[in-house]
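Note that one protein chain of the assembly has been removed; the remaining protein chains are unaltered in position.
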Amino acid sequence: MNKTEYQKAWLFVIPVFILVAFNAAVPLMTVVNYSFQETFGNNVFTWEGTRWFKQILQSDRFHAALGRQFLFTGIILFIQIPLGIFIALTMPKEGIGVSVCLVLMSMPLLIPWNVVGAMWNIFALPEIGFLGHTLNDLGFDYNFTQQTGDAWFTTVLMDVWHWTSLVVLLSYAGLRSIQPAYYQAAEIDGASRWAVFRYIELPKMKKVLTIAILLRFMDSFMIYTEPFVLTGGGPGNATAFLSIDLVKMALGQFDLGPAAAMSLIYFFIVLLVCWVFYNLMMRNEEQS
Amino acid sequence: MSKITLSDLSHSYLDKQNSDSDWALRDINLDWQDGGAYALLGPSGCGKTTLLNIISGLLNPTKGKVLFDDKDVTTQSPVERNIAQIFQFPVIYDTMTVYANLAFPLKNRGMTDAEIDRRVKEIADMLELTKTLNNRASGLTADGKQKISLGRGLVRSNVNVIMFDEPLTVIDPHLKWVLRSKLKELHQKINRTMIYVTHDQTEALTFADQVVVMHEGQIVQTGTPVELFEKPKHTFVGHFIGSPGMNILPCQIKNGYAAIDGVEISTNTQIKKSNFSKTEIGIRPEFVSFDKKGIPAKILKVSNTGRHKIIDTQCNSGKIKVLSHSSKEIPSGSVFLSFNKKYTYAYGDSWIIE
Partner (left out) sequence: MKKYKWLVPTIYILFLMLPIYWLLNMSFKTTTEIINTYSLWPQKFTFENYITIFTDSTWYTGYLNSLYYVVMNTVLSVAAALPAAYAFSRYKFLGDKHLFFWLLTNRMAPPAVFALPFFQFYSSINLFDTHVAVALSHCLFNIPLAVWILEGFISAVPKELDETAYVDGYKFWRFFFRIFIPTITAGIGITMFFCFMFSWVELLLAKTLTAVAAKPIAATMTRTVSTSGYELGLLAAAGSLTIIPGAVVIYFVRNYIAKGFALGRV
């Protein structure tokens, strides 16, 4: 669409600008401010320069948390995106089944995050939870509060439970927008089921999948509440992802300076990944 | 290439059919010769796309048979029937190049690369796509894309029939004409059976040797453009084809003669039956003239289109349009109208009485 040049359009944007800037600017400045200083309480600050940044970037604790974060985000993207597409492909296209699927599948998305954590906690506990109890009955030595592998398994399973539906909904919407003529033409051209997916469905879903991947990347990278309630970051630090580690440092140990520096580094990583991804997608778009 | 026969074909999208209106198609019988250019003409919702999808094998008819060269293909898939179809809007594979798009149907059929290359280049040449062969297909304009979908049908040398489902819908008006002549030219060059579905009479009449007019799931007439114009077998055909359409007036039939407002009208065909619930006279505006005697009427409005004048008149039984050359003088006030006998037909329950 060709747009008209109209500077007064700023007036339309002002409410949004004020509301977001109000929330973003002052707190962000506070974080930046802390990140260069040391505090001993009572509003006494001393200038520390880039010390916190160096300290964080060199600390094993941060490296470990960052590593866990990337591993977790990688795993859930690797599971949720293909699984979401697969489920969307098998969903009914008309009739009562559509509503039933949509309503039931959206349920996990609308449950408060700490309730999700609590729900999975009582679902997975070895003594009282269905999952824990069943696994132990089947002969697995399962206890997510004690064993690192089990904790990861449970956290990943919970996230798959919680968020795969978002990918399903987006993919389904993308699939629904494909005109029947495309399938008919492919049938006449003698295309295999795989070719239909590869050359018709996947390209048509590109836009929604970009959004799905971006949203899932951002949200899984910021994940806090669910694992905090489920495992508390444990056992040990096994499931202490970046946000959990950050809050531990900021509120638990009241190390405001390092916590602020870590916040900024963290925010910067999210921005960087999204920016790269966004640009890759846009460049791809322009080529076509 | 083959002859196409449709025998007693009916189709319904519902599981149970209670009345005629539950059927999308009713009792279709057709014979199409090998290598002909045919058009299926009718307003939207008349069942022409349904019929096309049944011929291509995308739909299975509820009743009846589809025969290619007298061989029953009713249960065969589109691939087995070996047909090509071009849809209303261009269907292309966005991520592929133009070349890959054209090669796709051949690849799926396991042809060798050399053979594919030869066919694709030949077709690209024919459609003037050679220069864009290595471009991404999604970057082309609507008419370029529609050429690709046409090309995908043409690359297979042995297709039985090529079908077009309103292929010019999304094409710019000034390019429509170009693409239409291209199609006509292609038909002459490759001499393959082509079926063209449209609701636009100009497209149908200029493209096809034989036009099938459909109305409410039925075929109302099959014939050459001239036949459809000169002798509509159903009032719908008269009304739908021609601009303005045929005048249809209620009439009385007594002893083999038709009369409007008490004035006897002689018709081209003899009226042998009279037991209808509704009888009408049909006459095209081209064949009505002003006279000293005939049906008394009043002139309501005269509009000049440049080449013609269209005169709206009112008689006791209804409105009659008259078409005359724009240089002719038009009388005013009360006039008498006479009909050219050769083109005047009587219709009983909408069908011609012969």
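A and B label the chains in the order they appear, each numbered from 1.
Keep this in mind: a contact is a pair of C-beta atoms (placed from the backbone, for glycine too) under 8 Å apart; a residue touches a chain by one contact, two chains touch by 3 or more.
Everything numeric in this text was worked out from a predicted model, so none of it was measured.
A.B. asks: Considering the entire complex, write down the shown chains that touch the omitted one.
C.D. replies: Checking the complete complex, the chain left out touches A.
A.B. asks: Please identify which residue in A:I76, A:C101, A:A151 or A:A240 touches the non-displayed chain.
C.D. replies: The one listed residue touching the chain not shown is A:C101.
A.B. asks: Sort through A:Y6, A:W47 or A:W194 and give me the one touching the missing partner chain.
C.D. replies: Spelled out, the listed residue whose C-beta touches the missing chain is A:Y6.
A.B. asks: Just checking the interface: what residues of chain A touch the absent partner chain?
C.D. replies: Chain A touches the missing chain through residues 1, 3-10, 12-13, 15-17, 19-20, 22-24, 26-28, 30-31, 86-87, 90-92, 97-99, 101-115, 118-120, 122-123, 127-131, 133, 161, 164-165, 168-170, 172-174, 176-177, 207-208, 211, 218, 221-222, 224-225, 242-244, 246-247, 250-251, 256, 259, 263-264, 266-267, 270-271, 274.
As a convention for this text, only the chains that are shown with their structure count from here on.
A.B. asks: Measuring from the mean C-alpha position of chain A to the mean C-alpha position of chain B, what distance in angstrom results?
C.D. replies: Those two chain centres are 55 Å apart.
A.B. asks: Would you tell me which residues of chain A are touching chain B in their complex?
C.D. replies: It comes out as residues 179, 181-182, 184-185, 187-192, 195, 199-200, 203-204, 287-288.
A.B. asks: Sort out for me which residues of chain B touch chain A in the complex.
C.D. replies: 53, 56, 58, 77-79, 83-85, 87-89, 91, 93-96, 104-105, 108-109, 136, 138-139, 149, 152-153
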